[in-house]
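I have placed the structure first, in the form of C-alpha cells, so that the comments after it can refer back to it.
Note that one protein chain is taken out, while the other chains of the complex remain in position.
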Amino acid sequence: MRNLLIAGLLAGGIAGMVPLLNAGATQSAAVPVSKDTQDCLFCHEDLHPGIVSAWRESRHARITPGEAIQVKGLGLKVSSTEIPEQFLNVAVGCAECHTQRSEAHSGTFDHGGYDVHTAVSPKDCATCHAQEADQFSRNLMAHARGNLVNNPLYMDLARTIEGRVARAEQKLEFTPADPLTQAESCLHCHGTELEVVGSEERDTFHGGMEFPVVTGWPNQGVGRVNTDGSLGTCGACHNRHQFSIEMARQPYTCKKCHVGPDVPAYKVYSASRHGNMFSTHGKEWDFKKVPWTVGEDFTAPTCASCHVSLLADASGNEIAPRTHQMTDRLPWRIFGLIYAHPHPISPDTSIIRNADGLPLPTNLDGTFAGDFLINASTMAERAENMQKVCRSCHGSAWVNNFWERFENTIMTTNAATLEASRIMLDIWDKGYAVNHLAGGSPFDEAMERRWSDVWLFYANNIRFASSMAGGGDYGVFADGRYHIAQAIMELNDWFARQKAMDALGNTGQPASKPSLQKAK
Amino acid sequence: MRNLLIAGLLAGGIAGMVPLLNAGATQSAAVPVSKDTQDCLFCHEDLHPGIVSAWRESRHARITPGEAIQVKGLGLKVSSTEIPEQFLNVAVGCAECHTQRSEAHSGTFDHGGYDVHTAVSPKDCATCHAQEADQFSRNLMAHARGNLVNNPLYMDLARTIEGRVARAEQKLEFTPADPLTQAESCLHCHGTELEVVGSEERDTFHGGMEFPVVTGWPNQGVGRVNTDGSLGTCGACHNRHQFSIEMARQPYTCKKCHVGPDVPAYKVYSASRHGNMFSTHGKEWDFKKVPWTVGEDFTAPTCASCHVSLLADASGNEIAPRTHQMTDRLPWRIFGLIYAHPHPISPDTSIIRNADGLPLPTNLDGTFAGDFLINASTMAERAENMQKVCRSCHGSAWVNNFWERFENTIMTTNAATLEASRIMLDIWDKGYAVNHLAGGSPFDEAMERRWSDVWLFYANNIRFASSMAGGGDYGVFADGRYHIAQAIMELNDWFARQKAMDALGNTGQPASKPSLQKAK
Partner (left out) sequence: MRNLLIAGLLAGGIAGMVPLLNAGATQSAAVPVSKDTQDCLFCHEDLHPGIVSAWRESRHARITPGEAIQVKGLGLKVSSTEIPEQFLNVAVGCAECHTQRSEAHSGTFDHGGYDVHTAVSPKDCATCHAQEADQFSRNLMAHARGNLVNNPLYMDLARTIEGRVARAEQKLEFTPADPLTQAESCLHCHGTELEVVGSEERDTFHGGMEFPVVTGWPNQGVGRVNTDGSLGTCGACHNRHQFSIEMARQPYTCKKCHVGPDVPAYKVYSASRHGNMFSTHGKEWDFKKVPWTVGEDFTAPTCASCHVSLLADASGNEIAPRTHQMTDRLPWRIFGLIYAHPHPISPDTSIIRNADGLPLPTNLDGTFAGDFLINASTMAERAENMQKVCRSCHGSAWVNNFWERFENTIMTTNAATLEASRIMLDIWDKGYAVNHLAGGSPFDEAMERRWSDVWLFYANNIRFASSMAGGGDYGVFADGRYHIAQAIMELNDWFARQKAMDALGNTGQPASKPSLQKAK
C-alpha cells in the first residue's frame, strides 16, 4: 500500500519540504508543508475537497508554529513554551495532527505506512496550545459526557426522553435508548465515547484497505471521550478543518448546542440589544484580532466576548484574560437542576450529592448542596470578572442595578420552581403519580413532565433573558414567565381534578399500580 | 389606449432595439432591450420602481439568451437547445415573459395593445430552461396543490386547522375554510389555482383600463395551477424579478415554507454545524458560480447543495448533477404521513391508497403502502446520490455511520408514532373520541390533535435533526424527543382518566354522541 502512495507521489513531488502550491487565492504566502502531509493531500484533496480547502483557508496552513511561538504578550495564540522540533517549520497539516501521539490513541491504524488516528484530541492540540487544553480540561464542558452518563438521576430523565416507549397495561415503560439514538440526541452535544471495536476492510481506489471500526463516531460533542482517554474536542467550537477564530467568536457556534428551550442562549442573545448590534454591524467588526479590542474590533459583545475571549482596551490594557474554563466569569449556574445555584466546585458534577443523597446540586426545597458548590467569596470574585467586561461599555450604576435584577430573578424563579415542586410533591404524596421513592420514575408521567417543563425550560429561559438583558420577550412570552405560571396552573388544575375524582371514589390510576409509600 | 402608450413613447424613444440606458450601477454592459419591453418599462418603471430595479439587477437584464445558449458543459444555465429567434438577441424583459405563449393562457388580456398574462408559468420559462421545467414537472413540489386538495383525508385535516369553528351542543363543528383563508394558509405554500372569473375596469393614469379578475391571485406557491394549466411556479424559489441564483442557493428561500414545526428544515439547519459555517463564513462564499465547486465556492452545504445544485470538484469533475426533481437524492420521505416511508413513485400522491383504502402512504400499524412507494434498489441508488455529496467533505466511515443513525432514527420515531397511534385507537375504540369510521373526523377533538402533534411535528423534527446532523437541540428539546414522549404521556393520562370516569358511570361525552362502531 505504501507503494501505491509512493507511486502517486512520484507525480506529485517528494521533496521533504515544498511550498504549498495549490493554496487558495486568499493565502498570502507559501508555508512549507511536511512530506507526510503532502502524502495525505495527494489522495485526500481529490477524495474530500471540502476538508482540504477548509484547511487551506485556516491559519494552520498559513503560519508555522515556529513563527507563531515568537509572538509574546496579549497577541499570543500558541501558549506552549516548547514545541517539538519537527513541527516548528512546517504548516500544521494533516499529518502533524493525525499522526502525532499515535501510541496514545487506541484507534491508531496503519494507513499507507503511516500510524494514523482519526479523532484528534485536546491532548494532541496541547502540543501547541498547552494552556488552553489545560484550562479546558478543568472546564465543565470537558466533563459534559460523564456529568450526564454517570448521574443515574439524569440518565433516568434521559431514558424518558430518548428511550423507547411501550405500554404495559396502562403504564408507559421507557427502555433506555440504543447507542445510535443516544449518539444523535443527548450525546450529540454531551459527547460520545469513541471506542475501537474491531476493524474492517473497505474498498478504496487503492484497493482494499483496513480501517478501525469505532463506535460513537462521528461526534463533535464538547465532552467526547477520545481514543487517548482525554475528554472533549476543540472541534466542538473550533470547527474542523478551518479552525477559525471568527467562527468561535460568533454566536452561531454556541447556538449549535444552546438554542433549545433548556438553554436558550442564542435565542435570547439574538433578540437582545447586543444581538441587534451584532446582527446589524457585526459584518464590519474584526473577529480575528488577538487581543480583541473593545470598541475598536467590535462594539457589542458576542458569547465569546463575555465568556471566553481575551479583551483589551484601545491602549492595549487587558480587560479580561482569555479562559477556556468558562466558569471563571460565572458565579451562578442558571441552568436549573432543579434550581439555579452557585457553580459546582469540581467540573465533575457526578460526585455531587444533595441532602437526600440524590446526585443534584440543590435540594427539592430549593436549598443548595452547599458542600459541593463554590462559596460566596469565589462567587464575588467571578462576578467581578464578568462585571469588568460589562463596564467596558456601561457605567457602574448600570452594571450594579442590572446585576441586582439578575440575582433577584434567580431568587424569584427558584421560588416559582419551589411552588411547582410542592404541587408535584403533593401529587406524589397522594399517589396520583409514582416517583423514584415509590418504585417509579419522577419523569415518566404527564404531570411529572409538566413539572420538568417548569425547571428545565421556563425558569431557565427567564434567567437567560435576565442574564443577557434580553428580558423582553424571552423573559415573558417566549417560554418565559407567562409559561411558568401556566404550567403551575395546569399542575394545580390536574391535582384539583384528581382529588375531585378521588372524592368520587376513583383515583384514575391503573389497577396494577403498586401501593405507595409516602413520596417525601 | 394604444394611443396613450404611443404618445408616451414619443418622449421615451421608440427605436426597435435600444441599449438599456437606465441600468443600475452594477450592470456591466448594455444589453439590447426589445421595443415591447421598452413599452412596458415606460410606464411600469415609475409605477413599480421596485419590480423594475430588481429586474435590472437580474441576469435576465444582463445577458441575452443568444449569448447564454453558447455556454456548454457544466457551466450551462440555458438548457433549451432551440430558442425562438425573437428572444435571442434581447434581454429577457417584461414582454419576453409576459406576452409569450399568450394563446395558452386563459388570463391573457389586451393591455395597451399587447396580449399580456400576469402570471408567468414554468412552461413560459421552459422556452429557455426546458430541462429544469421538465424535471420540476415530475417533482413532488409541482404537485403540492393537487396532493393536498385531491386527498380527502388531508383536506379533512385542513378543515380542522384553517376552517371556521362553531359549537353544536358540546361538539365543535369545523366548516371548510373560505377561499381567501385557504389562499393564505395551506395554499400559500401548496399553491392556489389561478382562475379567471371576469374582468373589471380600473382607473389608471392612462384612464380606465380593463383587467382580468383572477381568483387565487397573488400566489407564489410551489404547486400553483397556472392560467395555462401548468403546475407550479419557478418564482417560488427564484424570487421575482431578480431571479437570483444566490437567493435560491441560500437557505432563506427554503425557510419560506420549511420553518414550521411540521417541516423544520431551516431551524434545524441554522442550528447545525453546516448552518454555523454558513452563518459565519457564507458571506465570503460565491453563490453565483455554475458549476458550484465544493471547497472553492463554498465550504459547507446549504439546502441547495445537497438537494438541487450541480456540484463539481476543483478539477471540474461533476460530483452531483443539477436536479429540479429533488427526490433524486432522497430515498426516504421523512415527513410522516403518518409514518416516515420510502418516497412515493409518482409525484401525484393523491393516487395512493393504503391497506385500509385510505389515501395514505402508510398503514396505521406503521407498515408501508408498498405498491405506491419506491423499492429498495431505487432507495439505494438515491442514497448513493446523496452520500456522494457527503463524501466531498467526510470520510466514508463518517458517512456510513451517520446514515446508519439516520435510518435507525426513522425506525425509532416510527415506533414512537405507532405507540401513540395505539393509544389513540384505544380511545376511539372505547368511544371516547369519534373518528372517521364512526362518522366523525380523526382530527377534530383535543386528544386527536395531541396525537397529530406526535407525527405532524415531533417525529418530523427528530428526523430532520437526524438527517441534517443538527441532532442536538432540535432532536431533543425543541419539538423533539422530549416532546414526543410528553405527548404520549398526555394521551395515556387522558385515556386513563377517561376510563376512571367511565368506571364511575360517565364518559364525559356529549349526550348527542352517536353510538360507535369499533374504530379499527
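The chains carry the letters A and B, assigned in the order they are written, with residues numbered from 1 in each.
One rule holds for everything that comes next: a contact is a pair of C-beta atoms (placed from the backbone, for glycine too) under 8 Å apart; a residue touches a chain by one contact, two chains touch by 3 or more.
Because the structure is predicted, anything quoted here is derived from the model rather than measured.
Contact with the undisplayed chain is limited, among B:153, B:397 or B:504, to B:504.
The residue touching the chain not shown here, chosen from B:87, B:114, B:154 or B:174, is B:174. Touch with the chain that is not drawn comes from one residue among A:130, A:277, A:326 or A:379, which is A:277. For chain B, the list of residues touching the undisplayed chain reads 24, 45-54, 57, 118, 160-167, 170, 172, 174, 177-178, 180-181, 183-186, 188-189, 202, 211, 213-214, 217-218, 220, 239, 242, 244, 246-247, 250, 252-253, 255-262, 266, 283, 444-447, 449, 456-457, 498, 501, 504-510.
Annotation for chain A: contacts to the undisplayed chain at residues 270-273, 275-277, 279-281, 283, 293-296, 299-300, 313-315, 391-398, 401-402, 404-405, 408-409, 412, 415-416, 419, 422-423, 465-466, 469-478, 480-482, 485-486, 488-490, 492-493, 495-497, 499-501, 503-504.
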